[in-house]
Each structure stands twice: as structure tokens, then as C-alpha cells.
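Below: one structure, written as C-alpha cells.
All protein chains but one are shown at their positions in the complex.
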Amino acid sequence: MALQILIQGFVLSGLYALIAVGFTMIFSVGRVLNLAYGVYIMLGGYIYYAALQEAGLPVFASFILAILAGVTFGLLTYLLLVRRLEDNPIAVEISTLILAVVMQALIVVIFGAAPKTMWPVIRGVLRFEGISVTMNILLATGVSWVVLGSLMAFVRYTHLGRAIRAVSMDRKGAVISGIEPSFISMVTWALSGAFGAIAGVFFATFTQLDSHMWVFPLIISVAVVIVGGIGSIVGSLIAAHIIGFVETITTTIIAAELRGVSTMLLIILVLLIRPKGLFGRAEL
Amino acid sequence: MSIDRETMRYLGWWLAFGVLMCLLPLVVGTGTLRILIFAHFLAMFAMSWDFLSGRTGYISFGHPFLIGIAGYTTAILSFRFGVPIYYSIPAAVVATIVGGTLFFLPALRIRGTYFALVTLAFMEILYQLTKVVAPKITGGTRGMSGLESIVSGAVNNYYMSFGIMFVIGVVLWLLIRTRLGVALSAIRMNEEAVRSTGHSTTKLKLFAFSVSAAVSGVGGAFYVHYIGSIAPRGMFEINFLFTILVAALLGGAETIIGPIMGAYFLTVLLEYLRPVMPGMERYLLYGGIALVLYVVRPAGIYSLIADAGRKVQEWRR
Amino acid sequence: MTATAGPLLEVRDLHMTFGGIRAVQGISFQVAEGETLGLIGPNGAGKTTVFNMIMAELKPTSGEIWFGGENITRVPTHERVKRGIARTYQVPQPFGEMSVGSNIRVGMAPDDIWKLIAVGADPAAEAEIGRSVGFSDEQIDMLPSELAMGDLRRLEMARNVAVSPRLLLLDEVFAGLTLREIGQISELLVEKKRKDGLTYIIVSHDLRALAPLVDRVIVMSFGELIAEGSFDEVVKDEAVRDAYLGQ
Partner (left out) sequence: MAQLSISGLDVFYGRAQALHGVSLEVEAGRIVAVVGPNGAGKSTLLDSIIGLTRRRGQIQFEGRDIGRMAPARIVRLGIGYAPERGNLFPFMGVKENLLVGAYRKRDAIEENLRTVFDLFPRLEERQNQETATQSGGERQMASLGRALMSSPKLLMVDEPTLGLAPRVCLEIAAVLKDLNERLGLTIVITEQNANFAMSLAQEVYLLETGRIGDRRTPEELRESADIAAAYFGD
């Protein structure tokens, strides 16, 4: 049982970290909460599905298309909506929530209300000490770590990445260093869309595609931000693991139906004890 | 309470609105009345949201949570334990205020953007819990149906729902015209400065919240008895939240009259589009309208009409 | 005006540390009822931090604050206001979507939910307060966004006068004002003091404007008190000159 919790916990946490990172990034750089973030995840899943299972494109091409869709939609959210409301975080919150519901309706109009089952990205099962893990989940965990690792390298070792962190820490300091914050915002929204789409492809293979699937990842992202604080990527990673393990332990030891409830209670607890999050500091 | 001339004039308008709506069943059929009944309930929820969020700027994404507490309380009491609805409905309202306060009070300590997220999380908790905790009582995922109705027939229900909405509307409207209303708006604009003028903002926010919860409680309790069933889906759902939010924002937050207008507009639009757009297209359409209107005109329909009225007056002069 | 034995406000050994930075290190001073105290010092000396602590917007790391003979160190902001302390901000903080009159209304409102509902607003009294700080009747209906900087400072004054304070903390009241506006605000301060017996603590970098108003001046530098005395004494003080002009 302990081994099972360990494996499941890591697998789930990896996925949660991947889901949350795009959301956290927007919050760190622009100090706004993008409630349409879940839509990038849904869009990633649906576009991948349409390309692979309806248009018959190869896996790789479908994946690229999904990412492009995420990037495009992320950019559009920023350019058409958020940029006009940027000095009012509450307006951003409300309008992105409305946008999410609009997109949910659009998905139903295009793909219908019935849930769709996605093929796993790769097939096969790995058995180990009486525990079986699908190759698909292992791949997802692997991709998650690779993506997060590349992101960390990107923000640490490239000029553009450092500029993103600079804007998130001190906007004036960044501007007088010659950085254009609006360009940085566009880059982060595009990246956020890409991360959402990648996470969405895997998330959808674990559950299924339906027009409500954007809510749960959004709640997870929110939970990661609240638990981790407006945090460093490392802070978000740790927060994702706390949430992932708490959930795994609750569902395997107490009751499977309580999935989600433990996360909510964790959010409330953290907000009451440390409203700035466990690792709260203004950094990406 | 001193009532000035302007208040009297507006009360006249309220009265005219009331009389007009009371005469409506003489003219229109029961189909239209049934649509309007939904508008009335939506208006109650939107006003409740507006009184808390529109006024104080503490955006609640958890109003379905409040409505749900009320709905479940009266449904369980009357359906499972045979409590007469004369008792179960007041009990539901009390439960909403107490239960809501228990959850929201800690959240009211949290500033700005986080408040909305925490209330959203509450809604999700209740959704999960009703499915798994004591399903024998709550009915689990399927909920309960066959709840006792208060009055029967479209006309009676129309008058009842309109009456409740009208009373709530007038009371809330009078409330926001007092100095309390001014103080609550001031919280939205600058909470710090309200404190430094000698107010306990905690007390003010708690009051606004209790009123909002009471209104949601009344609305929620009557609503479930009207539709005769309750289930976690449809209740604790973002689509429901979305409808409330859009009604309040479309009409124009912070006005009480706005949310009523928004609720009528939304329900009627939704119904008249039904033949043309049978499914989710309607959400797509009015979500789109709401989005554009919100970005272009955050103050809502009410402000458009108010502006138009002002222009007409200027023109007549 | 109630006569109190001893000082109206007394600050005892206040300390404030942010992270590792000691913003205020052991400040003590007193203000007598009816006195006008100037609080000056170079940029970053910790003057506003002292105001924030007197208003309970910041919790001091250590030290005590006494008002009217009572230890108020643990009393929250709105209770301090009720006891008679009010302040203005360096950057005026009006309620942006409300008219001047409504801004004053918030200040006049009692901290009691039922009275807020039952007792109607008194536009005449609001207008009276507005006029007393120099607003024209027309301006009472204006929005803050339509006002000039000097008028915004008046509005802050008006909202503070509305809470009927005994002690008023004025933070950089002359900043961003034209010479004419400075004259008007000064006159207003003198007038209010004459009529209502107000006590002031004024923070200002505009010493020329401050000089005629103050009875006594205290000087802060690097979070410490470096001088105290009449205006003329203080500005001739070697340590003060060094603090401002550098050595």
C-alpha cells in the first residue's frame, strides 16, 4: 500500500504541477488570475482528439496542433480581454470566468455534449511488485518533468526567461533595464496556453473529454497557487506534490469519493493560517 | 427612516412596476408566466449577489453554495422528516445565514481576488460532499424529487414569486439608499479609508453578507419547492453561478434594479431563442453578449438606460 | 473639548522593523492638547511609519501609544478614530466613485449598523462641513476625479473633520500643491484649530509652509529622533542641517 501511494502520489503530483504551472506563471507576472486557464487544457484535449481520432493525423502532428491552439487562444485572451482590464484584477477574474463558460458552450456546439474517450498517447502497462501503472501515465509524468525542467532552465539561463522573472519581481526595475512588459506579457500568455494544452492532452487521456473538464484543473491550479503562494516554480512544484499526495492518501485510505474535498480543506486551512501561501514570495 | 422626495418618486416607479406585473396574467398565457417565474427567482439570486459583491467589491463565486444550503435544508426537513414547509423554509433561511457565515467569515479576512476563489472552492466542496456524505438523506448524486409545492398553478406561482421578489427588491433598494449603502460602497472603493473614518469594516461586511445570505436563503428555499426537486448537478455548478453573475452584471451591478432587469432580459432572451437555438448555442450567444458588454460597458444595461434617459431629458430642455 | 491632565498623545519608545530593516528605532514624544507639532526629517526617515503606527495601520515591533491617558497600543484603527485620532494620507485616498458630499457622508456615519439604516443622511450638515473646508456648493456634487490636487487635500480634511477628531495627523498636506493652494490649506488649518481646538501633528517637507503653523518641531533621521524644539531652533541645529544637507 505504501509503495502504491508513493507511485500514485508522484504520478498525480507531476500531472498537477504541469497543470498548474501555466496558471501560476500568469499570476506571477501579471498579478491576475486567469479563470479561463482551464479552457486551454480543454482545448488542448479536444484539438488533439480532433486531429488524431477524427482527422487521422499522426500523434506528433496532433500534439503540435494542440499546442498551437493553446498558444493562439492564450494570446487572444490576453490581447482581446485582459489587456483592456489589466489594472482591475477583479474585472479580469469575472471576464475570464465568463469567457470560460462561453468556450464550454462552444465546445458543446462543435463536438456535442456527449463525453469522448481518448486513446492513450502510448499503450501498454508496466507491472511492478503487484502494482500496475500504464505506460501512458508514466509518459505523462516524464513529459511533465521534462517540460518543467526546461521551463526552469529557460527562466534561469536565458535572457528572455530572466526578463520574465524580472518583470514578476519589479516592474520598474525591468523597464529601466530595457525590457518591454507588454512583450513579456504576450510571451507568458503564449507559454501559459502551451502548457495548458500539453497538460490537457494527458489529462484528457486519464479521464475523458467533456465540456466540463476545465473546472477541475482550474481548481487544482488555484489550489497550487494558494498553497504555494505567488511562488517560485519550485514552490509550485512542492505545492503540487503536497496536494497530489494529500489527495492520493485520502482516496486510497479513506474513501475514493472524497477526491477533491481534501484539496478544498487544504486550501481553506492554508488561507486561514498563512494567507500568503506556504512559500509565498513575489517571484516566478 | 426619513424618506425624501426623490425616494418617494422612485417608490412611485416601483409601485407602477408592481401594478403592471400584477396585471400581466390577465394578458399573457401560462407559458409566458412560467418563464417569468424563473426570471423572478433568478432576480432574487442576482440581487443577493449584487448586495454583497456589487456593493462591497467582495466578489462571490459561491452563491450557489448559499442557495444550495437553503435548498437542501428545506428539502431534507420536509421530504425526509415530514416537517411542514412553514417551518422548513424559515429554518432553511436561518441555516443559510449561519452556515454561510461559518464558511465565509474566515474568507472575508482575505482580500480581493482570493475571496472569489475561496468561495468557488466552497461551492465545489459542497458539490462533492452532497454526493458522498449520507446519500440516504441527501439523495446522493440523484438528489430528491417530488418535493411538496407551496401553491399550484402557473398564475399562483407567478404571483408568489413576483411578490417575494418585489418585497426583497424594495427592501434591498431602500437599504442601499441609506447611509449603510454608502458605507458599503465605500468599502469597495477603499477599505482602508473606511476603517480610518471610524468604521469596523468587519461588522459592515458581515452585515452585507448576512443580508445577502438571507436573500439567497429565501430564494433558494422557495425555488426548490417550486421546481419540486434538488440535485447537486444543476445546483453547485459553474453554469448556475454564471447565470447569476451575468444577470447581475448585464443589468448593472450595484443598483438592485439592474439585476432585476438583467434577470428578465436573460430569461426572456433564453426562452425566445429556444426555438432557434435549442442547445448550448444560447449560452454561447449570451455569454458572448455579456462578455462584450462587460468589457465595453462594465456598468451594464441599467447605465445604458439611465444615460439614455438623461439624454432625453437634456434634449427636452 | 475635554481637558486632560498630561499629554493628549504620548508615544513611548516605538520600534518598527521590516524584515531586517529598522525603520523606526525608539521614538518617544508627546503632544499636548491644542498644540501643533511638526514632524520633519529627510526622505526615508520613518515619519509616515510613525503615523501608520499611531493609526494602528502598522503594529509596532515594540513600544506603547497612549491617547488621552489611555494605553491604546492594542486598540484597532476604527476604535482609535472613535477616540478622536484621524489622519490624512500623502496620496489622497478619496472614495473615487462618490461625490464630495457622499465622501463626507461616510465620515459622518456612525459605527452602528442600525443607526446607519435608521438615521437618514443630513445633506445640509455635509454641505456645511464641505463649506467649512472651503468647497463651493457646486463642488459638493463633484466627483474626486474632477477635483484639483488642492481640493483633494481639502476633501481629506473634510472627511477627517466629519469624524470630529481631537488629534489630526497630516501627512505631507502641502505636497503637489500650488503656492496659492498651500496658503489656502494653511489658513484652513489655522481656522479649524481656532474654532475646534484641534491638535495637529504635521509631516511636511515644505518647511517654509510648515514654519508659521507649528508650536514645536521634532526631527527624525534614520528612524531616530535627532532634535526637538521651536522651528527656529531646530533648523539652526547642526545635526538637523547635516541630516538634510549632508556632511
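Per-chain residue numbering starts at 1, and chain names A, B and C are given in the order in which the chains are listed.
One rule holds in what follows: contacts are C-beta pairs under 8 Å (C-beta built on N, C-alpha and C of every residue); 3 or more make two chains touch, one makes a residue touch a chain.
Source: prediction; values computed, not measured.
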{"item": "Which displayed chains the unshown chain touches", "value": "A, C"}
{"item": "Omitted-chain contact residue, chosen from A:Met169, A:Met186, A:Ile249 or A:Leu265", "value": "A:Met169"}
{"item": "In chain C, positions touching the absent partner", "value": "19-21, 42-44, 147-149, 152, 172, 175-176, 205-211, 222, 235, 244-247"}
{"item": "Residues of chain A (touch criterion as defined above) contacting the omitted chain", "value": "159, 162-163, 165-166, 169-170, 172-180, 232, 281-283"}
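By our rule, only the chains that are shown with their structure count from here on.
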{"item": "Overall pattern in which the protein chains touch one another (line/ring/star/complete/other)", "value": "line"}
{"item": "Top chain pair, ranked by number of contacting C-beta pairs", "value": "A-B"}
{"item": "Innermost chain, where centres are averages of C-alpha coordinates", "value": "B"}
{"item": "For chain B paired with chain C, centre-to-centre distance based on mean C-alpha positions, whole Å", "value": "42"}
{"item": "CA centroid of chain A to CA centroid of chain B, Å", "value": "32"}
{"item": "Chain A contact footprint on chain B (complex, rising order)", "value": "57, 59, 61, 106-107, 109-110, 112-114, 116-118, 120-122, 124-125, 128-129, 131-132, 238-239, 242, 245-246, 249, 279-284, 287-288, 290-291, 294-295, 298"}
{"item": "Chain B-touching residues of chain C, taken from the complex the two chains share", "value": "55, 57, 76-78, 81-82, 86-87, 93-98, 102, 105-107, 109, 111, 113, 116-121, 159, 162-163"}
{"item": "Complex interface listing, chain A residues touching chain B", "value": "32-33, 81, 84-85, 89-91, 93-95, 97-102, 104-106, 108-109, 113, 211-212, 215, 219, 222-223, 226, 255, 257-261, 264-265, 267-268, 271-272, 275"}
